[in-house]
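The full complex has more chains than appear here; those shown keep their coordinates.
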Amino acid sequence: MKLLAIVAHPDDAAIFCGGTLAKHAERGDHVTVAHMTRGEYGGLGSDTEEDVATVRTEESRAAGDVLGVDEVEFLGFKDGRVEYSLENRLALVDTLRKYDPDVVLTHFKDDMHPDHQATARLVTDAYYMASLPLVETDFEPCDPDNIYFFGKPTSSFEAETFVDISGYLDTKIGALEQHVSQIDFLIDHGGIDAEFDNLVDSLRAEGMTLGKRVGCEAAEGFAPLHEQARDFLMD
Amino acid sequence: MKLLAIVAHPDDAAIFCGGTLAKHAERGDHVTVAHMTRGEYGGLGSDTEEDVATVRTEESRAAGDVLGVDEVEFLGFKDGRVEYSLENRLALVDTLRKYDPDVVLTHFKDDMHPDHQATARLVTDAYYMASLPLVETDFEPCDPDNIYFFGKPTSSFEAETFVDISGYLDTKIGALEQHVSQIDFLIDHGGIDAEFDNLVDSLRAEGMTLGKRVGCEAAEGFAPLHEQARDFLMD
Amino acid sequence: MKLLAIVAHPDDAAIFCGGTLAKHAERGDHVTVAHMTRGEYGGLGSDTEEDVATVRTEESRAAGDVLGVDEVEFLGFKDGRVEYSLENRLALVDTLRKYDPDVVLTHFKDDMHPDHQATARLVTDAYYMASLPLVETDFEPCDPDNIYFFGKPTSSFEAETFVDISGYLDTKIGALEQHVSQIDFLIDHGGIDAEFDNLVDSLRAEGMTLGKRVGCEAAEGFAPLHEQARDFLMD
Amino acid sequence: MKLLAIVAHPDDAAIFCGGTLAKHAERGDHVTVAHMTRGEYGGLGSDTEEDVATVRTEESRAAGDVLGVDEVEFLGFKDGRVEYSLENRLALVDTLRKYDPDVVLTHFKDDMHPDHQATARLVTDAYYMASLPLVETDFEPCDPDNIYFFGKPTSSFEAETFVDISGYLDTKIGALEQHVSQIDFLIDHGGIDAEFDNLVDSLRAEGMTLGKRVGCEAAEGFAPLHEQARDFLMD
């Protein structure tokens, strides 16, 4: 099967679904991480946006290597300026069609950061448009099975589907640690948001807490666009 | 694996989880239906409680045969008089231990009928007590994996886990149709509750509507006591 | 009294509120169905958007005839491209003022399809602007009493007001069946969304299931913008 | 039609549904207020329970006169000691059957006071049992149409059905003012609960605030046991 994670900023893939991506990759699924932006705003005043983008692009590729994903892509939107528009929706339709995924992972629509919100809405709209033959883009219509939305357990996000990432928490943290510039940025910058301090410890604690809730060592949580039936109560 | 459904009244098994029981039975799981009461109050004024109980016991066995379950049991409580008490809780601990199930199915605690509420609470409490060695009953401690609660989609019940019962909807209806006395009771009696009129049509419509929601022909919905992690987003 | 239903696509009126429209029409209320788009995207790759629009316009009129509505209007937006903008809001203000309805029916704002979302927001905003004398459009200010939002019971929509459509379910289905091109489209196309398969059976089951919940044969559900007091608990 | 309000304590009828009772009474409906207890605990240390009960019984009758209700009844339970039991449930079945109401009004089950909770559950259970011919009590089986639960808008109560009591707010307050002993009790006692201070002002403000929410001068809110369909969106 094919997974496509569409994230707003370079470090979002590790933070929100790194364990799940690594686990799917290891069993042989085709996994792509597409970044809406290069995180151009994640720098100190002394760097230009272009400087920051260059560094973070490399960090994203390194994180992708740690997770074992097949492809790392950049969609060309600008950090802090992802807009919900018909034109951008069409660009996402084309991205979906290019990768023809079974499952799409992305932000949930009420997440706090405006880029996360716009990404969530663009991807969801694109999902409804991607299968229509009369919506013409560079690639052929496709029909993904479902979208799984993600968000931090410390936000208003409510997970319904939990993936056991026991054994993959270190990989997730390892991927996060590739985003060296951000660790510095957060220290020097003083924090847009206190919850990003001490990211490593915090992600580890969140993974464990979610794991306790669902009966395993560590977990990541998702909310599916469509609920889906299963075959039996227990296999 | 072993399933134990604990229902308040004879027709509850077919109504709430008949398709799921039939499907598990067909794949070879060991399925027991334990009835808290014999539905003694489900009669017209001309019958005694004992008359009603005798008829409904037979109907329950016939319905169990249609569903293909392994055992049909009666726990000896009285219809309309199931009480939430320490003594009754202990009786349920003993029932759990006797059957040592992997999965328990029962009513949800805010269902409308007082017997459904009391059953829900007694079974849930018993689940917590059944594994304790110092709680002494006739059978050895056991530790079921989970409880799945059920309720009608027309009530305040909120399902989170859906079982695809495509191909088993006719079996479910066939089991319901064994409860011949109730069809008469409901017609003559005029309805405690309008939602039990035309039970057959209504159950068929509910199964289909739930199926549409989760992408299959027909479904039944459950709410698990413990949320549980899965291995991958798609298999 | 006057009702105005504003729907995104040609078949939405039958699907979401066909029974209610037919019932109001039959008692002599003035009922208008205004379509945001002609459903141009609802075709196979072999047709042009214009071909599809032509066919679906005729189907909408035929469905309107089955429901017995007084007027069928097309507002000129493009399928899959209804945008939330100040300019479009003003167009909707003008539509409200032209028909001067007592009650407006439209999609709920969290429905899945992006056109449904945009329609919901544009109509709601227009409702707040339509009464202001300084907001100038071609028609005079008007002040509708309320908006009733609709959505499928299989989505996240939560109805609070239920209309008894017993006796009108066949009319609703009959209206749906005028959308012949869509039945073909859905069969050939394979389904944006599994929940539109077997539309006829599914709508019938939904109407019955909702009816059981509120004590009648069949029902449609709505969520009012403003809650409203009634005179007595029972008339 | 016949209404039966079953309240835990003497002043609850005026506080929770006084306006609605007065309005129904005035249009000629038969209205009964049944008090579970005489409010024996609502006294200062210097009075005996019997003293308090005697005074409050008179106050209840005076309040009933102000509201214009047809009957004022006392069911013989003890203040602060209403117990949820099978025996008490049967007593309530008998009460329902004696008055054979179309509509029952009572407390909601998560209200704060333990007597309110027990009353809510006993009445709801009795509603399910009252129609069964095999449940034998002194009166014939009956089948009320619905229960409407009430609670204060300052608690966790969520109203869904609102009755316009414009023109009846003064009557409601007038009924409350008959409970002279409680006004003294609350002043001297210092308040179990700060929200009962200045009862009169507070009830007036609540009625108005609820009225604003639903488009009238003053309102009372209820949550029905069964949601019910209506005939049209507007009459």
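Labels for the chains are A, B, C and D, by order of writing; each one numbers its residues from 1.
To be clear about the criterion, a residue touches a chain if its C-beta (ideal position, glycine included) is under 8 Å from a C-beta of that chain, and two chains touch if they have at least 3 such contacts.
Remember, predicted model here, so these are calculated numbers, not experimental data.
A.B. asks: In total, how many copies belong to the whole complex of which 4 are placed?
C.D. replies: Here the complete homo-oligomer in the file comprises 6 chains.
Assume only the chains that are shown with their structure count from here on.
A.B. asks: Give me the step distance from chain A to chain C, shortest route via touching chains only.
C.D. replies: When the steps are counted carefully, the minimum from chain A to chain C is 1.
A.B. asks: Same or different for chain B and chain D, when you check if over half of the residue numbers at their contact belong to both copies?
C.D. replies: Since fewer than half of the residue numbers are used by both chains, the interface counts as different.
A.B. asks: Averaged over CA atoms, how far is the centre of chain A from the centre of chain D? Could you give it in whole Å?
C.D. replies: Taking the mean C-alpha position of each chain, the two centres sit 53 Å apart.
A.B. asks: Just the number, please: Cα centre separation of chain B and chain D in whole Å.
C.D. replies: Whole-Å distance between the two chain centres: 35.
A.B. asks: Mind checking the centre-to-centre distance between chain B and chain C? Centres are C-alpha means, answer in whole Å.
C.D. replies: The answer is 39 Å.
A.B. asks: Enumerate the residues of chain D that touch no fewer than two other chains.
C.D. replies: Not one residue in chain D touches at least two other chains.
A.B. asks: What kind of graph do the touching chains make: line, ring, star, complete, other?
C.D. replies: other
A.B. asks: Going by the touch definition at the top, which pairs of chains touch each other?
C.D. replies: A-B, A-C, B-C, B-D, C-D
A.B. asks: Which of the residues in chain D end up touching chain C in this complex?
C.D. replies: For chain D paired with chain C, touching residues are 1, 3, 20, 23-24, 27, 29, 102-103, 105, 145-146, 148, 160-164, 211, 213-216, 219, 222, 226-234.
A.B. asks: For chain C, which residues are in contact with chain A within the complex?
C.D. replies: Within the complex, chain C contacts chain A at residues 40-41, 43-45, 47, 49, 52, 80-81, 83, 112-114, 189-194.
A.B. asks: For the complex, give me every residue of chain A touching chain C.
C.D. replies: Residues of chain A touching chain C: 86, 89, 124-125, 128-129, 131-135, 143, 225-226.
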